[in-house]
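Below is a structure I'd like to ask you about.
Every protein chain of the complex appears in place save one, which is left out.
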């Protein structure tokens, strides 16, 4: 058994790690060594440094090592980067994109929940050059995404029977989304050359878990070709994710409820023939594939275990 | 007192009319004459015809008379228009746009709930020529919008703790949205000349009441001018709606909860300076300003009463 | 117009008073004089004293003047009573029981929300001597009853999709329930002579508004009579509340949703013939009949206005 310790286990992501690791065949949670860090930004980095110096592998659930460029980090997180030297080592922990790099590192920067849903929904189209780099992401999240500290925003009587948008002037997941969409386009041979324009607006939904990102982009129109059909687009997505155990490209609008407690992400691309736009619905459980489940997936990669170890359980439905 | 009768009063919009008319100083509900029709499409038109022939004024909450062009209606509603001759008489009942025409007609086509939120959010920018006619409307609705007939979609255990998109290949509110956005642009002196491209995706949210439409459009960039600020955009919206008793242009993201049981619509325009896009959040109670409250507002206009009669009550909060 | 001021208007009961008074024909809210006090216990009494000395009539929504016996108050509220001399003047503001006394006083102690539901449900049976004084009250409340201060208990992700009991060793509404049940039995000619045994257990329900109290008591069995039928019991309740504008004795299990935003209380008595017990379901909106609506009802009585002034609006349904 490999010992794991969770820093800040009373957070929702910490508790969720505990639940997932309890059913993991190789990892056993102890209080001695820390490998998976559920601390707020900056505090997490300090802990990570200490652990790395001891030779411990770390999955960091904070944002501290997600952004490659320290100055971008500092612009969005409003403080000096606590460990800029580690940024070269850190791998962005979107397992589907970087599994080979994750296997080789000792520091994984686990992605943000909104970012995971949006990036997974958009990269097949960007990597194949099918859409213009003008993108709108309208994301809807359950309230557990706001964490466990009581506040007015998360007060039951205020949040129940309510929808609202937040962070309209710029949410902190935007720079990692931008970084990863650019990277996917470049890797696919369709670089956006600084032309990416992403508007990302998150909304708070009266439910505990779940994120559903609705992504919009214009289809590139080539002189010789018409607009692809929804079936063609879906086939392309299915091929792109053909070997992914946690990505399901589906032929009907997915429900966040299908992902409750599971590490799966459901993606549904649709072509709006009237407007020649691509619409992609992408949904997942913000505490599992959007946080702790992906952290376990990354820890499996760090230790050479099967990527799905401890993550096989089905969604709790209804 | 003016007598009113509600056809199909056991629907949610019928019940809501009953509640609103109970506090109305001039209207009294009787079972004799029908003026406000809460029937499904096509059935509503038949009733409306009978009533109009008797000389009764009608507010029709169905979609039968919303679309000026019978062939567009038939394309979207999949049956022959039941009364095409009445389409010239019928006025689209968005009170803020057509109050003068409503005062002169005897047949008001009450708008759809999603349509009301989206149109009110977008027309100031279109009428002043500030945005390109490429528009995305991501709308979120409470479940009462699906009506009172039990179904799988509205089954509590399926709908609770869930978000999903629906009608991805085209929702029936799209043609009235398109019609009214084109009209507003033309009236404002900035006609779109058939170039309007609207993608409208509705989502089902686990709450009973409320609609929040998040609207996205590129700002037109004029050589001589920079991008307007959010404050300038808000000022423009506030001026556009300066005399409207039910439209509130606000400086923070509005909550559907602020509208619970009231006829108010809250609108929050924001300029995304990174992408030079306009984002407009518009929200209302789907059963009040999105249906029965607007019907009362229109009935007030039909009878020359103060437009706010019976609609003064504040939102129920929390 | 009579001027009213609300102390601590940002509380949920304060906001609800604002909503109700906005539609009141005789009261107008100003910031000058204070008549309706929404402060926590003890703080409220201090304000009340100051106001009364100025000759102002006061409806106090705190518990400070509900308990006639200062020593009982001190036992339950854990501090010295702030104004014991006022206890003789104060009238317990259950309007249906004490309307004549309320008309004559200048200090009304507005009842607790759980207490209002339970007392209204039980007094017809106690006053007519039909039940033994061994009573169980299982009460279910929406989360707005916990007030507006964020806490772990009211944190959305903790409270959603959850039911729990609280205050199992004794909730503060118990002494006022006991006091009023004893008084009703005595007034009806069936005094309980210190034999009253009330167990009262409140539960937190994942909804914003509403209280439903399920009350259980053994029927008294008289040698000469059998067990009354449900229909007979209902007839007795209907007669007891025959002239009450806000009390509805109904022949099916009531729903808290029927009371949303309204001042009505629905009561459904049932005889369990197997066990010879009486079961009474009583429900209301905790912020209206359970707090601010009843405060307005009492203010109407204080000023000789029609008791229903400003309280006519129907429940918001669904």
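Should a chain be cited, it is by its letter among A, B and C, assigned in written order, with residues numbered from 1 in that chain.
One rule holds in what follows: a residue touches a chain if its C-beta (ideal position, glycine included) is under 8 Å from a C-beta of that chain, and two chains touch if they have at least 3 such contacts.
Model, not experiment: these values are computed from the prediction.
Within the set C:169, C:225 or C:243, the residue that contacts the chain not displayed is C:169.
In the complete assembly, the contact with the undisplayed chain comes from A:144, out of A:8, A:47, A:144 or A:199. Seen from chain A, the chain kept out of the figure touches residues 12, 15, 18-19, 22-23, 144, 160-161, 208-209, 260-261, 312-318.
Against the chain not shown here, chain B presents residues 12, 142-144, 148, 150-152, 154-157, 159-161, 206-208. The chain not displayed touches chain C at residues 134, 136, 138, 140, 142, 157-158, 160-166, 168-170, 197-199, 201, 203, 205-210, 212, 214, 216, 218, 253-257, 260, 268, 270, 272, 274-277, 279, 281, 283, 318.
Just so it is clear, only the chains that are shown with their structure count from here on.
A centroid comparison over C-alpha atoms places C as the chain most distant from chain B.
The mean-CA centres of chain A and chain C are about 49 angstrom from one another, to the nearest whole unit. Chain C has its Cα centroid 40 Å from the Cα centroid of chain B. Shared contact sites, meaning residues of chain B that touch two or more other chains, fall at 160-161, 208-209, 260, 318.
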